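A single protein chain has been omitted from the complex, and every remaining protein chain is retained in its original position.
Here the chain labels run A, B, C, D and E in written order, and each chain numbers its own residues starting at 1.
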Amino acid sequence: MREATVRLVDENAAGGKVREIFDDIMRTKGIDFVPRFWRALATCPDQLELVWRQLKTLMHPEAAGRAGKLDAKTREIIALAVSATNGCAYCVNSHTAALKKLGVDTETLGEVLAIAGLFNQTNALAEGYQVEPDVLPPLE
Amino acid sequence: MREATVRLVDENAAGGKVREIFDDIMRTKGIDFVPRFWRALATCPDQLELVWRQLKTLMHPEAAGRAGKLDAKTREIIALAVSATNGCAYCVNSHTAALKKLGVDTETLGEVLAIAGLFNQTNALAEGYQVEPDVLPPLE
Amino acid sequence: MREATVRLVDENAAGGKVREIFDDIMRTKGIDFVPRFWRALATCPDQLELVWRQLKTLMHPEAAGRAGKLDAKTREIIALAVSATNGCAYCVNSHTAALKKLGVDTETLGEVLAIAGLFNQTNALAEGYQVEPDVLPPLE
Amino acid sequence: MREATVRLVDENAAGGKVREIFDDIMRTKGIDFVPRFWRALATCPDQLELVWRQLKTLMHPEAAGRAGKLDAKTREIIALAVSATNGCAYCVNSHTAALKKLGVDTETLGEVLAIAGLFNQTNALAEGYQVEPDVLPPLE
Amino acid sequence: MREATVRLVDENAAGGKVREIFDDIMRTKGIDFVPRFWRALATCPDQLELVWRQLKTLMHPEAAGRAGKLDAKTREIIALAVSATNGCAYCVNSHTAALKKLGVDTETLGEVLAIAGLFNQTNALAEGYQVEPDVLPPLE
Partner (left out) sequence: MREATVRLVDENAAGGKVREIFDDIMRTKGIDFVPRFWRALATCPDQLELVWRQLKTLMHPEAAGRAGKLDAKTREIIALAVSATNGCAYCVNSHTAALKKLGVDTETLGEVLAIAGLFNQTNALAEGYQVEPDVLPPLE
C-alpha cells in the first residue's frame, strides 16, 4: 500500500537534524512512533524544521516554554474545524484522535462539526449575496 | 453605496414571518438593528427561517432552550476560523466583533488566527504529499 | 473497513428522535437503508435533526409541504456542482447517483461538470487579476 | 479607482485577434460594452482566446453551433453556485445579473443560494466525519 | 475496484473524435496509455475536446505550435501548488509524477510544497484580519 507520493523517511534510519526532530516530536506528543505526516516532510529537512517549530510553538506552548492563550481542547477544535472545511483526510483523522485523547465525546464533536458546517453555509450565503459588512470598529 | 446583490429588506417595513424573525434576532443577540446578512436572507423568507433556526439552536443554545456542549467563546472561535479559511469578509468582521464583545484581546485573537493559519498550511502539505492517515479507531 | 471517524449509529438499534428521523429519511427518499452520512450525524441527535430538517425542506419540498421554486434535477445539479468544487467524495457520489435516478445521462452530467469546472477556472482568473465588478443594480 | 491588478485593455483601442474576440463577446452576449473580466484577460491574448472559446461553447451553445443539454437558467445557476462557494465577487455579481435578465426573482435566487449553502455545510460535515461513500455503480 | 463515478471510456474501443484526441494525448505526452482523467471526460466528447485543447495549448505549447512564456518545470509546479491547495488526489499524483519525470528531486518538491503551504497560511491570515492591500499601480 502506498503511503504518500514520496518514500517516507524511515523513523529508525533518520540521522542528524531529522533524528533530533523526530525525537522531539515523540517526546512532545508523548507517542512512540513518528506520524506519517512528519516522515513525509522529512524528505526536505528544512521544511520539517520550519513546520515542526511552528506547530510546537502554537500547539504545545508549554513544551516550547511559552504561555499560550488558548487551552489544548480549543486548539484542537480549531484544527479540526479548519481541516473539515478544507476536506483534509489526514488532518481530520489526526485531530479527531487528539480530541478523543482529550476526553471529548461524540456529542461535543458533533457540536464542533455542526458549527463548522453552519459557517461554511453562512460564508457561502454572505458571499452569494455579496453582503457588505456592518460597521465595525477595530479590535483594540 | 451598494449593500448586496439584492435590495435588503427594510427592517421597519418587514411584516409577518419576517417581522417575527427580525424581532427574535434582535432579542436573542441583544442588539437594536437587524444585521445586513439577515436582511438579505429575508428576500426569501423560507431561507431566513431555516438559517436563523439553525444559527439560534447552535450559537444561542440557551435562547433555544438547549444545553450546548461548547461555551460562547469557543463557538465564536470556530466561526472565525472557518470564515478566515474561506475568506468571507462579512463573517470575519461579524465574528471578530462578537469575540471582542466577549472580552477577547488581540493576543488571543492572534493565537486563534495563527492556529487557523497553521492548519491551512498543514492541510495543503498533507494533501500535497497525499499522506495516508495513521491508524485510528473510531471515536466511541 | 473503517466507515467514518465515529462509530456509525446502527440503523436497527436507533431509538427515540433518531429512530423517527431515520424512518423519515427512508420514507422521504424512498430507500430502504439509512445512508452513512445520516448514521454519522446521529451520534449527535440535535445535529441530525437540524441538518435533516433543512435538507428535507430544501431538497424534498413536497414532503415538507412547501412549494419549491426549482425542480428536482436543478436542485441535484447545484448539489453536485458545489460538491465537485469542494472535492467532497461522499457528496459527489451521492448526488451523481441521485442524478442518475432522475434519468440524467453521461452527456448531461458531463455538461454540468464542464460548467462547474469552467467557473472554478474563471473564479481563479477574476480573483487572480482582482477584477472589480461591472456596475450592477440590485435584483428587485 | 483601480479596476484590476493589470491595466485593462481599452475596448476601443484593441486590434487584431483581441478586437475580433471583443466583438464576438458583445454580439454573443447582446451587450454594448466589453466586461472588465475580458478586458483583463486581453492583456494575454492567447488566454483571452482560450477562455472565451470555452465559455462560448458551454454557456452560449447556440452561438457556437452546438446543442447544449442544459437550458440557460440552469447554466447560470451552476455558475452562481460555484462562484458563491468560492467567494468570487466579480462572478457572483455577473451571474446574479444574468439570472435577473433571465427573469429569475429573489425567491428563486434565494433557493439557489440556500441549496448551495446547504451543500457547503454537508460537504464540511461529510469531510469532518470522513464518511465513506455508500456503494454506487458507475453512471452508464 | 471502482475507478470513477462514470464508466471510463475504453481506450481501445473509442472511435471518431474521441479516438483522435486519445491518440493526440498519448503522442503529445509521450505515453502509451490514456490516463483515467481523459477516459472519464470522454463520456462527454465535447468536454474532452475543450479541456484537452486548453491543456495542450497551455502545458504543451510546442506541440500546439505556440511559444510559451514559462518552462515545463514551472508549469508543473503551478499545477502541483494549485492541486495541493484544492486537495485533489488525482492531480497531486499526476503532477508529482510529471515533476519527477522532469528530474525534480524530493528537496525541490519539498520547497514547492513548503511555499504553497506558507501561502495557504498567509492567505488565511490576511483574510482573517481583513487586511487592505497596500497601494499598487497596475502592472503595465
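Observations on the structure shown:
Methods note: a residue touches a chain if its C-beta (ideal position, glycine included) is under 8 Å from a C-beta of that chain, and two chains touch if they have at least 3 such contacts.
It should be emphasised that the depicted structure is a prediction, and the values quoted were computed from it without experimental measurement.
Interchain touches from the omitted chain, evaluated on the whole complex, reach A, B, C, D, E.
The missing chain, though absent from the display, is touched by one residue of B:9, B:25, B:78 or B:113; that residue is B:113. Residue-level contact of subunit C with the missing chain is found at 80, 83-89, 92-93, 96, 113-114, 116-118, 120-125, 127-130. By the touch definition given at the top, subunit E reaches the unshown chain through residues 1-6, 33, 35-37, 40-41, 51, 54-55, 58-59, 68-70, 74-75, 77-79, 81-83, 85-86, 88-91, 93-94, 96-97, 99-100, 104, 106-109, 111-112, 114-116, 118-127, 129-134, 136, 139-140. Listed here are the subunit B residues that touch the chain not shown: 87, 92-93, 96, 106-107, 109-111, 113-114, 117, 124.
Here is the rule we go by: only the chains that are shown with their structure count from here on.
As for how the two copies subunit A and subunit B face one another, over half of their interface residue numbers coincide. Among the other chains, the CA centroid farthest from that of subunit D is the one of A.
Spacing of subunit B relative to subunit C, judged by their CA centroids, is 21 angstrom. Spacing of subunit B relative to subunit E, judged by their CA centroids, is 35 angstrom. Counting only residues that touch two or more partner chains, subunit B has 2-6, 41, 46, 50-51, 54, 58, 82-83, 85-89, 93, 96, 114, 116, 118, 120-123, 125, 127, 129-130, 136, 139-140.
Chain contacts here are complete: no pair of chains fails to touch.
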